[in-house]
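Below is a structure I'd like to ask you about.
The complex is shown incomplete by one protein chain, all other protein chains being positioned as in the whole.
Chain naming follows the written order as A, B and C, and within any one chain the residues start at number 1.
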Amino acid sequence: MGNVYDTDPELRSLVNYFDDLANQTPTFDSFIDLKDESPDLDTACLKFEIRDDFIGNRIYRTLHGGLISAVLDTAGGAAVFFGLFKKIKGKPREIQIKRVSKNATVDLRIDYLRPGKGKEFTATAKVLRIGNKVAVTRMELHNEEDVLIAVGTGTYAIG
Amino acid sequence: MGNVYDTDPELRSLVNYFDDLANQTPTFDSFIDLKDESPDLDTACLKFEIRDDFIGNRIYRTLHGGLISAVLDTAGGAAVFFGLFKKIKGKPREIQIKRVSKNATVDLRIDYLRPGKGKEFTATAKVLRIGNKVAVTRMELHNEEDVLIAVGTGTYAIG
Amino acid sequence: MGNVYDTDPELRSLVNYFDDLANQTPTFDSFIDLKDESPDLDTACLKFEIRDDFIGNRIYRTLHGGLISAVLDTAGGAAVFFGLFKKIKGKPREIQIKRVSKNATVDLRIDYLRPGKGKEFTATAKVLRIGNKVAVTRMELHNEEDVLIAVGTGTYAIG
Partner (left out) sequence: MGNVYDTDPELRSLVNYFDDLANQTPTFDSFIDLKDESPDLDTACLKFEIRDDFIGNRIYRTLHGGLISAVLDTAGGAAVFFGLFKKIKGKPREIQIKRVSKNATVDLRIDYLRPGKGKEFTATAKVLRIGNKVAVTRMELHNEEDVLIAVGTGTYAIG
């Protein structure tokens, strides 16, 4: 199954612009290194595999809560980016870059439901509302056996 | 100025026990590598310096929101650990380890107030209430110029 | 369509016990006066109609945010009650009363997505996880045209 980037070259090109910037210096996002497998502009879907430096509890080999919140925040932000992209599709690149560059998380709630056990994890996010000033998203984290590990809600400022 | 570990050998010894475990394999906490400068058992105080892999926005060189939430979660957890330690001071080591090993974040709210600009950052946390089942903490993140960058509230399950 | 109370006499009887207590003195719940139309034990569903004393903004005649949070908190609590009832079904009444009497909201997040316009409103809630100490629920408020007005997440202590 393809993802949204395969079917939308304009989105692919806009994201490439930011990826090129990102590749110049590694950052926290480079450390986490999520794989974007979003199926369409309605659902952000980010995947990652377990790694030692993602572990919180060494004995149970479960994901660190901080890593979970970072991933869910990123997924919510990706959903907001998709929501904005729908509004600016077809506009000049400069306007697109300006609009999506200023998004920022205003606040975030994470609920840790079950221990983060597993090999591969999938964070999904959907926009509940996107206005002129703020957007609100709901996020979920599942492992490869579809166990719901954590959920989140985020409020994002729109640039 | 000394910190709480210099003045309380029993706390130092209990923490060493967990640090020794932690040193065996690097985890997400090893990656973040916070410096504990808590002044007493009423305030957890964790410090860290800016690093490339903590950066969210490459252009403004500001902290990643996910890193901020991870740090504030850790600070809240440390405050709960101190609150529990007050209750189990003087008890046998096995009981102490059992009590503090089972703490887990239930939920977390982070409010991103201002861009995470700065060189050195300080996360502080205080317990608002510690009961038999859950504890609630409030956290704050300041930079070296005492600018309030983010606040948080956490609910933690008590082991 | 019937609701869960029609199909489960044991639940009906347990709820009647609390309703009888409640009828002795009016409280905040009497003021709000929600109609319980929960279809089964997996979904709490509470309904109410617009009233002057539910209004927040007089000009737009929209629900008060405080009323919305009170309703969503109540819906989350009802979902936790159902979740507990599943576990204690068939046990002696005294044990049932003891178990469900001690539930209490630990914390609550409410997201106000759209103005609370409408005639009749429906709050729904589902349990995301119910453990021995805490339960977590997600709640939604819709109007009669199925517009999503607010969502919430609640953490509840289990008695």
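Note that in this section contacts are C-beta pairs under 8 Å (C-beta built on N, C-alpha and C of every residue); 3 or more make two chains touch, one makes a residue touch a chain.
Since the model is a prediction, treat every value here as computed from it, not as a measurement.
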Of the residues C:S69, C:Q96 or C:T122, which one touches the chain left out of the display? C:S69
Absent-chain interface as seen on subunit C, which is shown: 21-22, 24-32, 52-56, 58, 64-67, 69-71, 73-74, 104-112
Sites on subunit A contacted by the missing partner chain, in the whole complex: 106-107, 109, 133-134, 136, 153, 155, 157
Subunit B, residues in touch with the chain not shown (by the definition above): 109, 111, 113-114, 128-129, 136, 138, 148, 151, 153, 155
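Here, only the chains that are shown with their structure count from here on.
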From subunit A, which chain is the farthest off, judged by mean CA positions? C
For the copies subunit B and subunit C, the interface residues, called same if over half of the numbers are used by both and different if under half, are same
Just the number, please: Cα centre separation of subunit A and subunit B in whole Å. 25
Subunit A and subunit C, separation of their C-alpha mean positions in angstrom: 32
Going through subunit B residue by residue, note those that touch at least 2 other chains and give them in order. 106-107, 109
